Each structure stands twice: as structure tokens, then as C-alpha cells.
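One structure is given here, and the rest of the page talks about it.
With one protein chain held back, the other chains of the complex are shown just where they sit.
For chain A:
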Amino acid sequence: MNTHLLSLLGGRLLVALFTLFVVSFVVFGATQILPGDVAEVLLGQAATPEAVAGLRSAMHLDDPAILRFFYWLGGLATGDLGTSYANNMPIAQLIGGRLKSSLQLAAATALFSVPIALALGITSAMLRGTLYDRAVTTATITVISVPEFMVATAGVLIFAVWLKWLPSLSIARNVDSFGELIRIYAMPVFTLSFVISAQMIRMTRAAVVEALNTPYVEMARLKGASRTRIVLRHALPNALGPIVNAVALSLSYLLGGVIIVETIFNYPGIAKLMVDAVSTRDLPLIQSCAMIFCFVYLLLITTADIIAILSNPKLR
């Protein structure tokens, strides 16, 4: 039984690693077919052909693409992300600070939105058909339909411009108090929560409603179990798989998909860094950012998968 479980989990991890490899290939390939020659771009219009050729060979640009792919992959594996074309700084250094702020924002949003979303999803499933359930469902659909730039802009307009409660920009200045921290994070966290909660609420509600319709829940009710006991002991453990998957999918959005929020609040995160890299044609930086997004995504999905496996005694 246990070896079965281990092989199941090992299989998941192998699949994740393989996916990562395939993605790295695609990311590398995609950046290769971007138009323009890096050496020419870097040296400018006045460069002599000799200078361009020299730079090309110095950057290994003349090697076959497949060779460069493996150089790059080897570098990634050993932690060497390469050097930025645009300003010659090590990419690890460029990304480091940005990744930290992005993770901070993501963590704050997750801490804020996941408990609320789960609570709303579970309670609306328990009170299915009531006014409360309909209010929650309507609200989630409304929230899904409003684009995030709209929420963010409206937030800035109301809380920063009219009420002047919160700063409109979230540049991580020197934060000296907890209150200051909350003021800085409030609006981006709030906006992002709007975006990611809706999906989690809907999936949680659907999974719990499905579990509540099963004969074993009816059986629990006929044993005299209270509503709380039915949901916590019987429905939730069986609804865990779909719920953690919905949560993982929503959270994965927090790293790569937040460019609009980061731009509006001028938050120095990694998504903004990647967009800047595209405009300066900084290929190593683009590749590294793409790989980080993919890695985090896979990490979350694989974790969700593993939790789902562990929560199911038939697979365990």
C-alpha cells in the first residue's frame, strides 16, 4: 500500500520535472524566434561589422541554438541565471528583490483571500438556496465580470483621491510601522483578492454541494449529526481534492498575472520586471522570469495534486 503511494507521488514529481523541461525548451525557443539581432541592438546603429561579430562570438550567439539551450539550462540548474543584456547586471540580482516583493504581495493576498473565499464557499453551500447563498453567488459573478483595472482604478479614485485614506502608489518605502505596512498593501491585496476569490468561492461551493448530496451525508444526518459536524467531518474531507486545485490555480495567478495591478499601483514586482525586459529585448531576463512563473505554477499544482492524493484513502 505504501510503496503504491510512493510510486504515485514519485510519478507526480517526475511529471512535474518533465513539464518543467518541456517548458524551458519552449521558452528558449520562443525567445530565439523574436525578431532582431541582440548584438546589433546592444551596439547600436553605428557599430562596425567587426565589433558586432566580436560581440556575437563573445556571447556564444554563433553556436547552434541547441547548444546554447543546454548552456542556458545548465546555468539555470546551477543557479546561474546569466547576465542581463540591458545593463550587464547578474539576473539573479535583478530578480532577487523583485521576486521577494512579488512573493510578499502574493502571500498577503493568499492569507487574506483564501480563508474568506473558503468560508464564503462552504457557508453558501451549507445554506444552499437561501438569500445568503444567492447574495454570495450574485456577488461572485459580479466580481468575475468586472475587470481588475476597473477595480484598481476605482479603488485609487475612492480611497486615495477622494477619501485620502490610502496611498495611491505602493512603492515599498521604508516601512516603520505595521499600520504603514497595511496601508501600503491594502489596495493591491484588495484588488487581487477580488480577482482570485471568485473562482475559489465558486469551486468550493460546487465541491461542497456535491459532497452534501451524497448518501453518506444523508446517513450522517440520520445519525443525528449537526450541520457543522456533517460539513466538517463528512463533506469537506471528500471535497478537498477539487478545492485545493481551485486554490492552487487561483494562487498561481498571483505571480505571473498581476502585471495590471503592479502597473497601476507602481508595485515593484516580477511581472512588471518581465514586461520591462520585453521592451528592452533583454532575452535572458525574459527567459528567467518565464521559468520562475512556470516553476511556481507547477509547484502549486503539484502540491494540490499531492494533497488530493493524500486526502483520498482509495489512492493512499
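One rule holds in what follows: contacts are C-beta pairs under 8 Å (C-beta built on N, C-alpha and C of every residue); 3 or more make two chains touch, one makes a residue touch a chain; residues count from 1.
The definition used in the following text is that contacts and distances are computed from a predicted model.
You can't see one chain of this complex, but its UniProt record names it "Peptide/nickel transport system ATP-binding protein", from the set "Fis family transcriptional regulator", "Carbohydrate ABC transporter membrane protein 2 (CUT1 family)", "Glycine--tRNA ligase beta subunit" or "Peptide/nickel transport system ATP-binding protein". If you put the hidden chain back, the residue from A:P64, A:G79, A:G179 or A:P215 that touches it is A:P215. For the chain left out of this panel, the touching residue among A:R98, A:R205 or A:H234 is A:H234. On the side of chain A, touch with the chain left out of the figure occurs at residues 214-216, 218-226, 229, 233-234, 237-238, 311-314.
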